[in-house]
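Only one protein chain is missing; all other protein chains are in place.
And now, chain A:
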Amino acid sequence: MAYIELKHVFKIYNRGQNNEIRANNDLTFALNAGELTIIVGESGAGKSTLLDILGGMDTITAGSVRINNEDISHYNYRQLTAFRRRAVGFVFQFYNLLPNLTARENVALAAELVSQPAAIDDILQAVGLHTRQNNFPGELSGGEQQRVAIARAIVKNPALLLCDEPTGALDYHTGKKILKLLQDFCHSQNKNVIIVTHNQMIKPMADHILELADGQIKKDELNPTPTPVEQIEW
(Lines give C-alpha, C1' and ligand atoms only; values in the text may rest on other atoms or scores of the structure.)
Protein backbone atom coordinates (compact mmCIF):
# COMPACT_ATOMS: atom_id res chain seq x y z
CA MET A 1 0.00 0.00 0.00
CA ALA A 2 1.45 3.33 -1.03
CA TYR A 3 2.03 5.72 1.77
CA ILE A 4 1.12 8.78 -0.27
CA GLU A 5 -1.31 8.50 -3.11
CA LEU A 6 -2.53 11.15 -5.51
CA LYS A 7 -5.18 10.51 -8.12
CA HIS A 8 -6.12 12.98 -10.82
CA VAL A 9 -5.38 15.99 -8.72
CA PHE A 10 -6.13 19.37 -10.24
CA LYS A 11 -5.35 22.82 -8.82
CA ILE A 12 -6.96 25.49 -11.01
CA TYR A 13 -7.06 29.26 -10.42
CA ASN A 14 -9.74 31.49 -11.96
CA ARG A 15 -11.56 28.46 -13.23
CA GLY A 16 -13.72 29.02 -16.28
CA GLN A 17 -12.47 32.53 -16.85
CA ASN A 18 -10.20 34.00 -19.49
CA ASN A 19 -7.13 33.86 -17.26
CA GLU A 20 -7.58 30.32 -15.99
CA ILE A 21 -4.35 28.90 -14.60
CA ARG A 22 -3.85 25.16 -14.11
CA ALA A 23 -1.02 25.01 -11.60
CA ASN A 24 -1.53 21.26 -11.21
CA ASN A 25 -3.15 19.65 -14.20
CA ASP A 26 -4.22 16.05 -13.54
CA LEU A 27 -1.48 14.66 -11.31
CA THR A 28 -1.44 10.97 -10.43
CA PHE A 29 1.38 9.22 -8.54
CA ALA A 30 2.15 7.16 -5.44
CA LEU A 31 5.00 7.30 -2.94
CA ASN A 32 6.01 4.51 -0.59
CA ALA A 33 6.80 4.91 3.05
CA GLY A 34 10.29 6.10 3.89
CA GLU A 35 11.07 7.37 0.41
CA LEU A 36 13.24 10.36 -0.24
CA THR A 37 11.40 12.02 -3.11
CA ILE A 38 12.68 14.86 -5.24
CA ILE A 39 10.27 16.88 -7.32
CA VAL A 40 12.09 18.78 -10.08
CA GLY A 41 10.93 21.26 -12.67
CA GLU A 42 11.55 24.73 -14.05
CA SER A 43 10.11 27.82 -12.37
CA GLY A 44 6.35 27.83 -12.75
CA ALA A 45 6.05 24.08 -13.25
CA GLY A 46 3.74 23.65 -10.28
CA LYS A 47 6.18 22.14 -7.78
CA SER A 48 5.45 24.44 -4.87
CA THR A 49 1.74 24.08 -5.47
CA LEU A 50 2.04 20.32 -5.29
CA LEU A 51 4.05 20.55 -2.10
CA ASP A 52 1.50 22.81 -0.48
CA ILE A 53 -1.21 20.31 -1.32
CA LEU A 54 0.77 17.45 0.14
CA GLY A 55 1.35 19.42 3.30
CA GLY A 56 -2.29 20.29 3.77
CA MET A 57 -1.53 23.96 3.23
CA ASP A 58 -3.71 24.32 0.21
CA THR A 59 -6.89 22.73 -1.08
CA ILE A 60 -7.35 20.95 -4.40
CA THR A 61 -9.83 21.74 -7.14
CA ALA A 62 -10.45 18.12 -8.03
CA GLY A 63 -9.03 14.66 -7.42
CA SER A 64 -8.03 12.75 -4.31
CA VAL A 65 -5.10 12.87 -1.92
CA ARG A 66 -4.45 10.06 0.54
CA ILE A 67 -1.64 10.21 3.06
CA ASN A 68 -1.07 7.21 5.29
CA ASN A 69 -4.56 6.00 4.55
CA GLU A 70 -6.00 9.38 5.41
CA ASP A 71 -8.04 11.01 2.66
CA ILE A 72 -7.39 14.70 3.03
CA SER A 73 -8.99 15.69 -0.27
CA HIS A 74 -12.07 17.26 1.27
CA TYR A 75 -10.76 18.28 4.62
CA ASN A 76 -11.98 21.61 5.92
CA TYR A 77 -9.69 24.21 7.46
CA ARG A 78 -9.80 22.79 10.94
CA GLN A 79 -9.17 19.26 9.80
CA LEU A 80 -6.27 20.35 7.65
CA THR A 81 -4.79 22.21 10.60
CA ALA A 82 -5.04 19.13 12.78
CA PHE A 83 -3.46 17.05 10.03
CA ARG A 84 -0.58 19.48 9.61
CA ARG A 85 -0.02 19.65 13.30
CA ARG A 86 0.62 16.01 13.84
CA ALA A 87 1.77 14.75 10.48
CA VAL A 88 3.73 17.39 8.57
CA GLY A 89 7.04 19.14 9.00
CA PHE A 90 7.68 22.00 6.59
CA VAL A 91 10.90 23.68 5.54
CA PHE A 92 10.50 26.84 3.44
CA GLN A 93 12.86 28.54 1.04
CA PHE A 94 12.95 31.70 3.11
CA TYR A 95 13.17 30.02 6.52
CA ASN A 96 10.18 31.91 7.98
CA LEU A 97 11.43 31.85 11.53
CA LEU A 98 9.73 33.99 14.16
CA PRO A 99 12.06 36.95 14.55
CA ASN A 100 11.21 37.57 18.18
CA LEU A 101 12.17 34.10 19.37
CA THR A 102 15.63 32.57 19.74
CA ALA A 103 16.67 29.52 17.72
CA ARG A 104 15.83 27.19 20.55
CA GLU A 105 12.48 28.90 21.16
CA ASN A 106 11.57 28.65 17.50
CA VAL A 107 12.05 24.91 17.78
CA ALA A 108 10.19 24.76 21.09
CA LEU A 109 7.26 26.56 19.44
CA ALA A 110 6.72 23.55 17.21
CA ALA A 111 7.56 20.99 19.90
CA GLU A 112 4.76 22.23 22.13
CA LEU A 113 2.20 21.32 19.51
CA VAL A 114 2.52 17.58 19.77
CA SER A 115 2.24 15.17 22.67
CA GLN A 116 5.47 13.34 21.98
CA PRO A 117 8.03 15.63 20.45
CA ALA A 118 11.67 14.79 20.04
CA ALA A 119 14.08 16.16 22.63
CA ILE A 120 14.96 19.71 21.64
CA ASP A 121 18.57 19.38 22.64
CA ASP A 122 19.02 16.24 20.57
CA ILE A 123 17.49 17.91 17.55
CA LEU A 124 19.66 21.01 17.94
CA GLN A 125 22.70 18.76 18.22
CA ALA A 126 21.64 16.88 15.16
CA VAL A 127 21.51 20.04 13.04
CA GLY A 128 24.71 21.31 14.68
CA LEU A 129 23.23 24.44 16.29
CA HIS A 130 23.63 23.57 19.91
CA THR A 131 26.07 26.43 20.46
CA ARG A 132 23.88 29.01 18.70
CA GLN A 133 20.58 28.09 20.26
CA ASN A 134 20.15 31.37 22.18
CA ASN A 135 20.66 33.64 19.20
CA PHE A 136 17.85 35.37 17.41
CA PRO A 137 17.30 34.69 13.69
CA GLY A 138 18.63 38.16 12.93
CA GLU A 139 21.95 37.09 14.37
CA LEU A 140 22.23 33.86 12.39
CA SER A 141 23.55 33.26 8.90
CA GLY A 142 21.32 31.91 6.16
CA GLY A 143 22.57 28.38 6.60
CA GLU A 144 22.12 28.49 10.34
CA GLN A 145 18.60 29.81 9.93
CA GLN A 146 17.72 27.05 7.54
CA ARG A 147 19.05 24.51 10.00
CA VAL A 148 16.82 25.99 12.70
CA ALA A 149 13.94 25.63 10.28
CA ILE A 150 14.77 22.01 9.72
CA ALA A 151 15.08 21.43 13.44
CA ARG A 152 11.67 23.00 13.88
CA ALA A 153 10.23 20.74 11.23
CA ILE A 154 11.79 17.59 12.63
CA VAL A 155 11.11 18.11 16.32
CA LYS A 156 7.44 17.39 15.80
CA ASN A 157 8.28 13.85 14.72
CA PRO A 158 6.14 14.27 11.63
CA ALA A 159 5.31 11.45 9.29
CA LEU A 160 6.11 13.68 6.37
CA LEU A 161 8.87 16.25 5.89
CA LEU A 162 8.29 18.69 3.05
CA CYS A 163 11.07 20.98 1.85
CA ASP A 164 10.48 23.80 -0.65
CA GLU A 165 13.81 24.76 -2.31
CA PRO A 166 15.62 24.38 1.00
CA THR A 167 19.01 25.26 -0.47
CA GLY A 168 17.76 28.04 -2.75
CA ALA A 169 19.36 30.84 -0.74
CA LEU A 170 22.49 28.96 0.36
CA ASP A 171 25.97 28.42 -1.04
CA TYR A 172 27.18 25.13 -2.51
CA HIS A 173 28.80 23.61 0.54
CA THR A 174 26.21 24.71 3.04
CA GLY A 175 23.49 23.49 0.73
CA LYS A 176 25.13 20.16 0.52
CA LYS A 177 25.27 19.90 4.29
CA ILE A 178 21.57 20.66 4.50
CA LEU A 179 20.70 18.06 1.93
CA LYS A 180 22.79 15.51 3.80
CA LEU A 181 20.81 16.29 6.95
CA LEU A 182 17.61 15.65 5.13
CA GLN A 183 18.86 12.45 3.50
CA ASP A 184 20.11 11.10 6.85
CA PHE A 185 16.87 11.98 8.57
CA CYS A 186 14.89 10.18 5.92
CA HIS A 187 16.88 7.01 6.05
CA SER A 188 17.57 6.82 9.78
CA GLN A 189 14.04 7.63 10.82
CA ASN A 190 12.36 5.97 7.88
CA LYS A 191 10.26 9.06 7.24
CA ASN A 192 9.06 10.41 3.93
CA VAL A 193 11.08 13.41 2.85
CA ILE A 194 9.97 15.31 -0.20
CA ILE A 195 12.27 17.96 -1.63
CA VAL A 196 11.16 20.42 -4.28
CA THR A 197 13.95 21.94 -6.39
CA HIS A 198 14.80 23.27 -9.80
CA ASN A 199 18.34 21.88 -9.53
CA GLN A 200 18.44 18.82 -11.79
CA MET A 201 21.89 17.76 -10.50
CA ILE A 202 20.74 16.38 -7.15
CA LYS A 203 18.34 13.89 -8.63
CA PRO A 204 20.71 10.97 -7.86
CA MET A 205 20.28 11.38 -4.10
CA ALA A 206 16.61 10.51 -4.22
CA ASP A 207 14.72 7.23 -4.03
CA HIS A 208 11.89 8.52 -6.15
CA ILE A 209 12.02 11.29 -8.74
CA LEU A 210 9.07 13.25 -10.12
CA GLU A 211 9.64 15.66 -12.97
CA LEU A 212 7.03 18.32 -13.42
CA ALA A 213 6.44 20.63 -16.34
CA ASP A 214 3.44 22.86 -17.11
CA GLY A 215 1.59 21.43 -14.13
CA GLN A 216 1.85 17.84 -15.28
CA ILE A 217 4.08 14.88 -14.46
CA LYS A 218 6.50 14.34 -17.32
CA LYS A 219 8.55 11.62 -15.66
CA ASP A 220 7.90 9.39 -12.65
CA GLU A 221 10.83 7.09 -11.93
CA LEU A 222 12.28 5.17 -9.05
CA ASN A 223 15.96 5.15 -8.21
CA PRO A 224 16.90 1.87 -6.53
CA THR A 225 20.44 3.01 -5.74
CA PRO A 226 20.44 6.58 -4.40
CA THR A 227 23.81 8.29 -4.16
CA PRO A 228 24.92 9.82 -0.82
CA VAL A 229 24.87 13.61 -1.17
CA GLU A 230 28.54 14.13 -0.38
CA GLN A 231 29.48 12.14 -3.48
CA ILE A 232 27.41 14.32 -5.82
CA GLU A 233 29.15 17.23 -7.50
CA TRP A 234 27.51 20.01 -9.37
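Note that in this section a residue touches a chain if its C-beta (ideal position, glycine included) is under 8 Å from a C-beta of that chain, and two chains touch if they have at least 3 such contacts; residues count from 1.
The working rule: contacts and distances are computed from a predicted model.
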item: Per UniProt record, name of the chain withheld from view ["AtuA-like ferredoxin-fold domain-containing protein", "FeoB-associated Cys-rich membrane protein", "Sulfite reductase [NADPH] hemoprotein beta-component" or "Efflux ABC transporter, permease protein"]; value: "Efflux ABC transporter, permease protein"
item: Touching the absent chain when the full complex is considered, from A:Arg86, A:His130, A:His187 or A:Lys203; value: A:Arg86
item: Contact residue for the chain not shown (choose from A:Asp52, A:Glu144, A:Glu165 or A:Glu211); value: A:Asp52
item: Residue touching the undisplayed chain, where the options are A:Val9, A:Val65, A:Ala110 or A:Leu161; value: A:Ala110
item: Contact set of chain A toward the excluded chain (per top definition); value: 48-49, 52, 55, 57-59, 77-78, 81-82, 84-86, 88, 90, 92, 94, 96-101, 105, 108-110, 112-113, 138, 152, 156
